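Structure in structure tokens, see below.
All protein chains but one are shown in place.
All chains are identified by letter, namely A and B, in their written order; residue positions are counted from 1 within each chain.
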Amino acid sequence: MEDRSNQEQSTKIEGGEAAVIQLSRVSSLEKAGGLWCSLRPFYEGCIHFMLFVCASISILVTVGIVVVLLYESVQFFYDVPILEFLTGTRWSPLLKPQHFGILPLLCGTMLVAGGSAIVAVPIGLGTAIYLSEYASPRFRDIVKPMLEILAGIPSVVFGYLAIVFVSPIIREIFPSAGVFNAASACIVVGIMILPMIISLSEDILQSVPLSLRAAAFALGANKFEVTVRVIVPAALSGIMASFLLAISRAIGETMAVTLAAGATPKLTLNPLESIQTMTAYIVQVSQGDTPTGTLEYRTIFAVGLALFITTMVMNVIAQYILSRVGERYE
Amino acid sequence: MASTPSVKKHMQSSDKTTSDHSKSPIVRPSIPEGKSMRTADELAQATEKISVTDLSFYYSENRALTDISLSIPERCVTAFIGPSGCGKSTFLRCFNRMNDMIEGTRVEGEILLEGQNIYSPRTDIVSLRKRIGMVFQKSTPFPKSIFDNVSFGPKIAGIRRKKDLFEIVERSLQRSALWDEVKDRLSESALNLSGGQQQRLCIARALANDPDILLMDEPASALDPASTARIEDLIFELKEQYTIVIVTHNMQQAARVSDQAAFFYQGLLVESGATEELFTNPRKQQTEDYITGRFG
Partner (left out) sequence: MSSKPDIYTTKRRGRITNMLFTSACFLATMTCIFLLVLLIWNIIIQGKGWLSWEFIERLPSRFPDKAGIKTALWGSIWLISLTAMFSVPLGVGAALYLEEYAPRSRWRKLIQLNIANLAGVPSIVYGILGLGLFVRALQLERSVLSGALTLTLVVLPIIILASQEALRAVPDSIRRSAYALGATRWQTVWYQVLPASLPGIMTGVILSLSRALGEAAPLIAVGAMAYVPFVPERLTDEFTALPIQIFIWTSRPQEDFHHLAAAGILVLLVVLVSMNAIAIFVRHKYGKKIRW
């Protein structure tokens, strides 16, 4: 033992000397020695710049979307007056005589979005409340991965299900319904946006502080009263934001709607009829061999612009609400 | 309340994890033999390592430190004491410019390290931080192996040879009195160490850079008494080679380990001097009130 500590003492002294030597070597703070040291700020600067470029690409993408959409749309609006585009009630750009009124497409889109919200909102909110307030941790651990799987199922699969599974059932109940109908699209899109509503709303419900629950229970409220009178109202704006995001997702939903809802632009609110949405129209034109630079080709940019603006506005509102919710409890 | 050697003896022998592997199972008193507190005369003779002149520090518009002047002698332990929020930690972080990371901070006045201004625009922060090591209040091992933790500093300084790195790791761990406890498991995750071991690992990690100054921001406040005692012993050993500046809110600790003490209150340096004098014979009423526990 004595030996070892002696040994250590000697290493320590050696170390001390090394330290002294090192000191004299680097006594200046403006370290001059070594190529690496003089290159270091340059190297660091390069990396900083490269990462900055990566982050800026997101801005470029937004600019790119706007520029591409506007560039072709402006040329489209040379030929079709913007008023006619926004107020016309017939949409038939691919057939003579051509009509360029976007209202039927908009109507179809809103029909699907509204219908899917009617399907998804009650189930989604109920599930979110159950998972957040009632479910045991073990039950949550089982259900949440299942919801993740549901969220991960691609949209084209839901299109398949609408045609092969949902639509026959609807025709069984309502014999007047066509093979392609808005109702089957509403149902599958509703199922698609369910996981989104559930996970967002559940996060919001969970962020309601425990103290609020405790206070309500302390006043003698039962679980139902606490949930419905205290927690849900406290989380209401956030829940609304999650609905907005989900509806915006439904508006942008493409493959399922293209397959299920058909390709006949119609100004109708009857869910049993075949309709066409903005997204489905874009797919329809993309699939064909429309030559570049024609009026028909440009319609997809004009419709794309309308779609982009609609979803963007809803997203911005939702983000704004969510950012305010975040601040409130911090 | 003062922790006497006998109290410490009891605590250390009850610390099973460390006593088994400890390099000296015989318990040392809190002041190791042959190493004593520097006297006022010795302090006066010691070379000046860091000199602070009229330093003021601002968080955006709020002044956190006002006109502080202080001299820190070489190879001594200087303790900063004072109630929480008095600016002692902020002051400590000025020495290695850790405050630069906080946006909107501003420094006036100067800190000279062996005559060179730390806040000169020509100062290279990286080489500054290699010369001035720092240990934080909460031990912060990287989520990597013990070896990787200690060798991180030398590695980023450009030392690549495994043999050199191993030498440095061994030396640093020996100096921080951790070598014997971990020498057989250098490749294990550092997160498996106990709290006190983690803190000594952080000290070893700082020593691996071969600094000449060691800043310690309440290094023992999150530790149990036995681990605290080990850290304090370590500080005594380290001051033979390093200049140590320690922030503590524990006055007994300051009295035990430091040679010089400085009392801060509301961003002002109220009084500084040899620890013995400051604690036994404070010149200012505020200092006396704090030391005797009347506020703080």
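Just so it is clear, a contact is a pair of C-beta atoms (placed from the backbone, for glycine too) under 8 Å apart; a residue touches a chain by one contact, two chains touch by 3 or more.
Because the structure is predicted, anything quoted here is derived from the model rather than measured.
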item: Chains on display which the left-out chain touches in the complete complex; value: A, B
item: Option from A:L94, A:I163 or A:L295 whose C-beta touches the chain left out; value: A:I163
item: Sole residue of A:L106, A:A261 or A:I300 that reaches the chain not shown, by the stated touch rule; value: A:I300
item: Sites on chain A contacted by the missing partner chain, in the whole complex; value: 40, 43-44, 47-48, 50-59, 61-62, 64-65, 68-69, 71-72, 122-127, 129-131, 133-135, 143, 145-150, 152-157, 159-161, 163-165, 191, 194, 198, 222-225, 227-228, 245, 248-249, 251-255, 258-259, 279, 282-283, 286-287, 292, 300-301, 304, 307-308, 311-312, 315-316, 318-319
item: Interface with the unshown chain - residue positions in chain B; value: 96, 98, 101, 103, 126-130, 133-134, 136, 138, 140, 142-144, 152-153, 155-157, 189, 191, 202, 205-206, 209
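In the analysis below, only the chains that are shown with their structure count from here on.
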item: Separation of mean Cα positions, chain B and chain A [Å, integer]; value: 50
